[in-house]
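Missing here is one protein chain; the remaining ones are kept as they sit in the complex.
In order of appearance the chains are A and B, and numbering begins at 1 in each one.
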Amino acid sequence: MSKRYNFAAVLSAVVLICCGALILNQNVNAAGEGKITGTVKLDGPAPHMKGIDMGKDPYCAKAHANDPAHLETYVVGADGGLANVVVYISEGLSGSAAAESSATEPVFDQKNCMYTPHVLGLTVEQKFKVTTSDQTTHNIHPLPNPMTGNIPWNQSQPPGAAPVEKSWKAPEMIPVQCNIHPWMHGWFAVVKGPHATSDTKGTYTISNVPAGNYTVTAWQEAAGTQTQKVTVAAGGAGSANFTFKPK
Amino acid sequence: MAKIFAVTIILIAIASAVPIVMHMWPMPQDISTHGALIDEQYADTMLEAGISFLASQFLLAFFIWKFSAPRPGERVKNFPGGATGLVAAAFLLVGTEVLALGVFGTKAWASVYLTPPAANAVPVQVQAGQFAFYFRYPGPDGTFGPIHPEQISEANANFFGLDTTHDQDSKDDIVAAEMAIPVNREIHLLMHSKDVGHSFFVPELRIQQDFVPGLDVSVHFTATKVGRYEIVCTQLCGLGHYNMKAYLEVKSQEDYDAWIKQQSALQ
Partner (left out) sequence: MHDMSAPAAHHGAPTSFIRKHVFSLDHKVIGKQYYALALLAALIGMALSWIMRIHLGWGNFAIPGLHLLSSTGAPGNVLTPEYYLQLMTMHGTIMVFFVLTTAPFAAFGNFFLPIQTGAEDMPFPHFNMMSFWVTFVGFWVLIASFFVGDGPTLGGWTQYAPLSAIGSVGGPGQGLGVVLWATSIAIFCIGQLLGSLNFITTTLDMRCKGMSLMRLPLTAWAWFITSVMGLTAFAVLMPACILLILDHVAGTSFFVASNLVINDQVLPHSGGSTLLWQHLFWFFGHPEVYIAIVPGMGIVSHVLITNMRKPMLSHRVLIYSMAALAVLSYMVYGHHMFVSGMNPVSSLAFSFPTLVITIPSTIVVLMWLGSLYGSKLQINSASLFSLGFISMFISGGVSGFFLAQPSIDIMLHATYFVVGHFHLVMGVAAMFGIFAGTYFWFPKMTGRMMSEPLGKAHFWLSFVGAYCIFMPFHYLGIAGNVRRYQAFTDDYLIPLIPVHKFITIAALITGFAQLIFVYNLIYSRFKGPVETDNPWQGTSLEWSTATPPPHNNFGATMPVVYHDPYQYSVEGASSDFVMQTSPEKINNPNEEK
């Protein structure tokens, strides 16, 4: 009997040591990791974005009384910087780097009957929260392609309700919609490995990239995807700039 | 116990009638031209149903009171006239009552459903979808452009799936989230469902009609009072059913024209 306990103790110790080694190993790696930076621009004048008529829900209409809402298909800053473009490493990642995900849970907030952010970049299996800042009920209805293995869901979130915590199983660009406020439209951009989303200046930074040769893909919800080859030296920075043409 | 029961029945019957008689929670005001017929029919029915209700509850209470304590040795009696009298009464009284209601009610129904809309009625299309209504006006050409279901894109605010680059008729169509109509003009409402069953209910307009997915139906009505009213969905359509609504703005002709102009600029 006691022999068995000894065995269990030894086994546990081995497991603990291995785990510790793994954690330490990661830290060591992180110090030597580089990044990929760049700017995403839109070629030509910004397309006209339709205004949104929120007349259906007085709460939403009131929230935008002085600040009319517009569609967010293209969000273009000064100098043609294109926001909400998800840039991610599509080829060249080793298995362990691809499985990595950041420690903090990204938040997808419903605020003034719009999604903030409009596009939420996520890695596979990464947990994220859907929250509401509104005093009106929303439903969150992402509709992934069932063939990918992602499971669709459709859930209401009344005012003051607890955050909805979810994750996705497979890489996919998943549209999400509120059916109660049909103009509310956003994306879960689920990818493998490090990624970044461009801001209104069009800039992005993918950090925690190990040294190596990569193919980087930039995805814009309407304009599609573009790819580039990038080389990152240990601890150094690679660069990739993209220019999209509006469709 | 029987006497308390009899009194209870009477009290409940009276208490039930009080909120109706006192109009404590009345029907919403009527702002339609055909509504008076419905309200009249409703009032007639309420009178007849109310009398039937009170009379039969009182009779029940009275019989319970009277016949629950027979004196010893008392024999059972039969109702004067027996079954034949009562059956005849049922046929005569209730028969004529319901026949009258049915025949007169036909008029109210026909005024909404069995008459065609006037030739100069203002056409408005309403599309119901989970969980919002959208409204379409044909624009200056007076013709609605075709709906292309595969082009419906709420993401791009193309709620009706219009192809404005190819369809000439769609170019001037006006789409809005609120329904504005001119007062005292007949409206021909064309009803289209995008997904599941919904219903269009404006209590003040005395109009309720289901949307049938795959089958476009229409109703027509005239609003007589300027104001802002709620359009609600009454057909269970999913989790946001209770939240599915829109606003009806009944405007003067000038205000309506201005609104159309303003909406047209926003397209």
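For the reader, a short list of remarks on this structure follows.
Quick note on the criterion: contacts are C-beta pairs under 8 Å (C-beta built on N, C-alpha and C of every residue); 3 or more make two chains touch, one makes a residue touch a chain.
Owing to the predicted nature of the structure, the values given are computational and were not obtained by experimental measurement.
In the complete assembly, the contact with the undisplayed chain comes from B:Leu37, out of B:Leu37, B:Leu162 or B:Met179. Checked against the hidden chain, the listed residues A:Asn150, A:Asn179 or A:Ser198 yield one contact partner: A:Asn179. The chain not displayed touches chain A at residues 137, 139, 141, 143, 152-156, 158, 160-162, 175, 177, 179.
Listed here are the chain B residues that touch the chain not shown: 1-2, 5, 8-9, 12, 15-16, 19-20, 24-28, 37-38, 41-42, 45-46, 48-50, 52-53, 56-57, 59-60, 63-64, 67-68, 70, 74-79, 82-83, 86-87, 89-91, 94-95, 98-99, 101-102, 105-109, 112-114, 129-130, 149-150, 152-155, 161, 193-197, 199, 201, 203, 206-215, 217, 230, 232-243, 245.
Basically, only the chains that are shown with their structure count from here on.
Per-chain Cα centroids separate chain A from chain B by 47 Å. The part of chain A that touches chain B in the complex is made up of residues 50-57, 71, 73, 136-137, 139, 154, 156, 175, 177, 179-183, 185. Against chain A, in their complex, chain B makes its touches with residues 129-133, 154-157, 159, 176-178, 238-240, 243-247, 266.
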